[in-house]
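Yeah, one chain of the complex is gone here, protein chain that is, but the others are all in their spots.
Our next item is chain A:
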Amino acid sequence: MQSGTFHTTYASDVSLRPYWPQRIRIVIVLALALIFPWFADRYWLNLANTIAIAAIGAIGLNILVGYTGQISIGHGGFLAVGAYTAGMMAVHLGAPMWITIPVASLFTAAVGAFFGLPSLRLKGLYLAIATLASQEIIIWVLTHGKLLGIGESLSLPRASNNLFGLPLDRLGNNDFAFYWVCLVALILTVIFVSNLFRTRAGRAFVAIRDQDIAAQVIGVDLFRYKLLAFATSSFFAGLAGALTAHYRGIISWERFTIDTSILFLAMIIIGGLGSVSGSIYGAAFMTLLPAFLSNLARALSDVVPNINSYLPYMQQGAFGLAIILFLIFEPEGIVKMWRNIKDYFRLWPFSY
């Protein structure tokens, strides 16, 4: 009797989901994702879209921080580059989103590679401070952008929400229509990044994180791959930023400050560094936590008057608490907790 999964070809051995329970789980998750919008109201659709966009951004940051080991606190700036590029193309050129989103992502990748230049000399905390500088430079350009013809805030024409000639309004309300756009973008991102990290370039990124000297000696060009990591990471930041711009319709620089950069760092730390699924869990956690707290506050408003005025402080406190608790009890994040649960059931009823 066969007592395990045996691979007879290297191709099956390197496949991403080799076991049938994993494949069934993927099908179930996809089916739920397809059913969800038909039952959810706009509040939940909005949350789902926010999570999907945040997850794309978090996956992007994880490529740089979790996989390549280059600490960045400039991710908010790159989201802003994506959002403003898409926004300006929509406003000034009247370009539809199926053009603005790819162009904005590519442009952000180029900007990211440029701001990644210090990484060739700097490591660790020193690099973090350099990326902080890039964050501030980008925000400065946006707030003083009249020279470059950038307004501090932009409002995108509704007509730009158009996919290959199909106006998104045709699909239903804004939240419902964008659910599909965000879902497809997230699925493509997940597939691309998962594939990336089982092939040559992705392995080189991880090699740089684990042992940069050994990586050089086996032939990895540090210069090239660090810049590629910044570019790839920023590409997805640009994608998330451009999606935000079209989904919200209005963008302003306040959405992309250092707070956003730190929020994204918190997402990947809580979700799991160096993990695609962890990025999604982290994005969901950090989006649902404030929503949960404000619902809680509403429920308690009869008992505790004025609770709504404390809400912002409660949310910030909860963020801080969540990060500290994760760092202490599960530094490897939600993805590791999920793995522990799966291991427990796989071995059940034995504990070893």
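One rule holds in what follows: a residue touches a chain if its C-beta (ideal position, glycine included) is under 8 Å from a C-beta of that chain, and two chains touch if they have at least 3 such contacts; residues count from 1.
Please note the rule applied: contacts and distances are computed from a predicted model.
This figure omits one chain of the complex; the name its UniProt record holds, of "Xanthine dehydrogenase subunit D", "Monovalent cation/H+ antiporter subunit C", "ABC transporter ATP-binding protein" or "Spore germination protein", is "ABC transporter ATP-binding protein". From the options A:V81, A:A207 or A:A237, the residue with contact to the unseen chain in the full assembly is A:A207.
Considering the whole complex, the residue from A:V81, A:I139, A:L168 or A:V220 that touches the absent chain is A:V220. Where chain A meets the chain that is not shown, the touching residues are 9-11, 13-14, 192-193, 195-196, 198-204, 206-207, 209-211, 213-222, 228, 232, 274.
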